[in-house]
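Only a single protein chain was left out; the remaining protein chains are all shown in position.
What follows is chain A.
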Amino acid sequence: MSVLPYLVAGWIFLIGVYGLVTSRNLIHAVGCLAVTQSSTYVLLLAIGYRDGGTAPVYASVPRDARVVDPVVQALTLTDVVVGATVTALLLALVIQLNKRHGTIDPDELSALKG
């Protein structure tokens, strides 16, 4: 079944958004956002896959070896780095929010406070 890897990416995306929508805890929500983002890794790597391909690193394979697409692998690397740093920034925001408002339940943060 050739669309299964793509469908997995779509499923991870939707389950991550489901977690975000139903979240009762902002740390859990940040985790869900990371899950949502990881769907893009699966999609990128699935698009770049080639049957029987090896890693596009020619240190130990001959130059005419069949390799997977290096462009999407590089994009995934970028994606992972940005995802990790944004997660750290969001967690810092959650800590600050907890100090100011004493809660990390998004439903209790609806009121504006000076």
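Some notes on this structure:
As a working rule, a contact is a pair of C-beta atoms (placed from the backbone, for glycine too) under 8 Å apart; a residue touches a chain by one contact, two chains touch by 3 or more; residues count from 1.
Going forward, contacts and distances are computed from a predicted model.
This complex has a chain not shown, and the name its UniProt record holds, of "CheW-like domain-containing protein", "Peptide/nickel transport system permease protein", "Cytochrome bc1 complex Rieske iron-sulfur subunit" or "Sodium:proton antiporter", is "Sodium:proton antiporter". Residue-level contact of chain A with the missing chain is found at 2-7, 10, 13-14, 17-18, 21-22, 46-51, 55-59, 63, 67-74, 77-78, 81-82, 85-86, 88-89, 91-93, 95-96, 99, 107.
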